[in-house]
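With one protein chain withheld, the remaining protein chains of the complex are depicted in position.
Entry: chain A
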Amino acid sequence: MTYQPGRYAKEYNPKIHGPYHPGRFYGKPDTPLGQVKLGDLGSWFARQNKSPSALWGALHRGYWRWALKNMHVKVIGFAPIGQAIMCMSTYYFFLLYSERKYHRHCKYH
């Protein structure tokens, strides 16, 4: 599935798929990652489209799927905000890692 900025996915057909939702995958479905056996993981990865546009599209789909289930609900709780905060802390953890490494107490672990 190729991602074109500002355009619907190429496989999207309103007559079959109904109203467009950016969190849906309109291409040929593969086995979900959660159901793949450990042995088939390599071939599963080999089958995926790993072009930059496809990765970008997958990122967007992931965001919209998460947003549909967590953000765009009738009454929002703290959980999605907390998840966003956790993501940001992880990001900053990696961002500041080299600086924080300097404050280590022990030389050998």
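Quick note on the criterion: a contact is a pair of C-beta atoms (placed from the backbone, for glycine too) under 8 Å apart; a residue touches a chain by one contact, two chains touch by 3 or more; residues count from 1.
Operating definition for what follows: contacts and distances are computed from a predicted model.
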Query raised in the report: Which one, "Cell cycle control protein", "ATP synthase subunit b", "Large ribosomal subunit protein bL27m" or "ADP-ribosylation factor-like protein 2", is the UniProt name for the chain you do not see?
Result: "ATP synthase subunit b"
Query - Absent-chain interface as seen on chain A, which is shown - result: 14-22, 24, 29, 34, 64, 67-80, 82-83, 85-86, 89, 93, 96, 100-101, 103-106, 109
